[in-house]
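Apart from one protein chain that is not included, each protein chain of the complex appears where it belongs.
Moving on to subunit A:
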Amino acid sequence: MEELDGDPAVTLIPGVNSKKKQMCFDWGPGEMLVCETSFNKKEKSKLVPNCPFIFIIRKDEDVYSQILRKLFNESHGIFVGLQRIEEELTGKSRKAQLVRVSKNYRSVIRACMEEMHQVAIAAKDPASGRQFSSQVSILSAMELIWNLCEILFIEVAPAGPLLLHLLDWVRLHVCEVDSLSADVLGSENPSKHESFWNLGRLDEARQMLSKEADTSPTSAGMCRTLGDLMRTMPILSPGNTQTLTELELKWQHWHEECERHLQDGTFTSSPHLETLCKIMLGDEAALLEQKELLNNWYHFLVTRLLYSHPTVKPMDLHLYAQSSLDLFLGGESSPEPLDNILMAAFEFDIHQVIKECSIALSNWWFVAHLTDLLDHCKLLQSHNLYFGSNMREFLLLEYASGLFAHHSLWQLGVDYFDYCPELGRVSLELHIERIPLNTEQKALKVLRICEQRQMTEQVRSICKILAMKAVRNNRLGSALSWSIRAKDAAFATLVSDRFLMDYCDRGCFSDLDLIDNLGPAMMLSDRLTFLGKYREFHRLYGEKRFVDAASLLLSLMTSQIAPRSFWMTLLTDALPLLEQKQVIFSAEQTYELMRCLEDLTAGRPVRGEPDAQRLQDDDIETTKVEMLRLALARNLARAIIREGSLEGS
């Protein structure tokens, strides 16, 4: 591949003195930060005033304008549709379906173009009007290129139909330019009627001729002859059953007849009609004289082909194209990027087309979608690039990556990554983590996408980020649910601890709904299980199901689920149960409770230097312990009596 040469563009940053200072920068998802700095890390004794600004460098924003967004959205639909029907595309209908997809893409471009054109006309200030108009131009060029690619590569029109397609192609764009420019200029193209014959619409031309014949009797005869010639010009029409050879023969005869008329001087008295005849013979000089009516070299090319080589073969197109280009430019100007792209297409050099388009258009949209379509037509060799991917994937990846910088278009990007078998997944993994999650809705959307693709690490990371944010903002319920979704046991433990601390401080739970409905998620961590069960204890107590509550409470301690630090609280919770009129804890259970209490008090480390606060705390502790001991003892007594008597009876 030949080198892309040319000098890089230079952008000047105002206020930064590159001779004395340096610049530092940082890349962001959609923009770049630049500021002046000094890498000289020695503290300066006198501060030289610096440029105090940070510059944000960004590409043109217009790419995400409303109208283009529609283009991206709709083409995304077509793209996904194409990938999905790939398996079904077989046999004869395959080509027809691919052509249909191509036409869909083009109609989307045209719709976008039309809309932007309307905006351009309606624009209040001339600068933005110009900007929109330039966008329209670019879209028009894209459609032009795509259309040609469709004819040559997808439709693969053979000699004969090829010319008809090319005629349509040129007509579409000439009329477009005319109508667009007419709108903008507000005037009618005065030579429109002459352009009819330019495009082979000979019927209309004949009508003009007959009108002329009526008005000027002297040239009536010539007009009629010319009109006849026009009428009898053999062209291939769709549905025509003649073979190419037949057509060629007929055409040859007709051509000779025209030639004869010219030689015989039939039209000498009217130079205007003579020119017309010459043109119909495909005389290049005559055609070139009408240069102003021919907008561009490919218009010239097709006209020329129409009148001199209507049965041109696809293989030979490039020869005529090159010479048309040369003749039309006439050495006065050099070909422009669009010209080069079209030439590459005529030469059937697909890779060159894609490459030139990539250079000429600073957007990946066009080349990504076109290449993908051509790939489905099996036209791209697996042009393996060193990093193991291929051209189609490379372009799609680049396009999709760009979408991720946008706050809503990123969702389209996901699908494009999905259809890149080599690097799509890993690219998606990297991009999706960076999406800023400003709203819960967006976060859920992102998570759903990750979960659908089993991107467990990304799910974990995103949930962790959200859980952490929630904890910092003291939204414990939210933090808990994110940790559960992240399956992050450690963090769930942490949040549960916070809940418990909260309870100790305030005497009640926050986010009861969440805790009540944990379900199997409770198993994620011991602490979480404890939290859930503890809450259940409170619920049972509230429902006055004291016996169940009591057993649960005990089991929490004996099963070691409850953290040691919480035992005192649990035992204190047991107090009201012990004080009830009826006996709730059995003797067995009471023994257990006693053991827990002793365990707890025995394990108390010997306090160091007691200070006033400590003494006070100790006092409270001691009182509590004593109360518990008393309550337990009393309960034990009652329990033994009760159990004794039951057994007795």
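Here is the rule we use: contacts are C-beta pairs under 8 Å (C-beta built on N, C-alpha and C of every residue); 3 or more make two chains touch, one makes a residue touch a chain; residues count from 1.
Here is the rule we use: contacts and distances are computed from a predicted model.
Visitor: So which of "Nucleoporin SEH1", "Cytosolic iron-sulfur assembly component 2A", "Transmembrane channel-like protein" or "HSC20 protein" is the UniProt name of the chain that got left out?
Guide: Of the names offered in "Nucleoporin SEH1", "Cytosolic iron-sulfur assembly component 2A", "Transmembrane channel-like protein" or "HSC20 protein", the absent chain's UniProt record gives "Nucleoporin SEH1".
Visitor: For the full complex, which residue in A:I57, A:A96, A:I620 or A:A637 touches the chain that was left out?
Guide: A:I57
Visitor: Taking the full complex into account, find the residue in A:L361, A:M568 or A:I640 that is in contact with the omitted chain.
Guide: Checking the options A:L361, A:M568 or A:I640, the one contacting the hidden chain is A:L361.
Visitor: If the hidden chain were put back, which of A:M23, A:I235, A:M594 or A:V625 would touch it?
Guide: A:M23
Visitor: Of A:K70, A:K464 or A:R539, which sits in contact with the chain we cannot see?
Guide: Only one listed residue reaches the unshown chain, and that is A:K464.
Visitor: Take the complete complex as the reference. Which residues in subunit A touch the chain that isn't displayed?
Guide: The list for subunit A reads 1, 3-4, 6, 8-19, 21-36, 39, 41, 43-44, 47, 51-63, 68, 130, 133-135, 137-141, 144, 177, 295-296, 336-339, 355, 357-365, 367, 385-389, 391, 394, 397-399, 401-405, 423, 426-427, 430-431, 433-438, 461, 464-465, 468-469, 472-474, 494.
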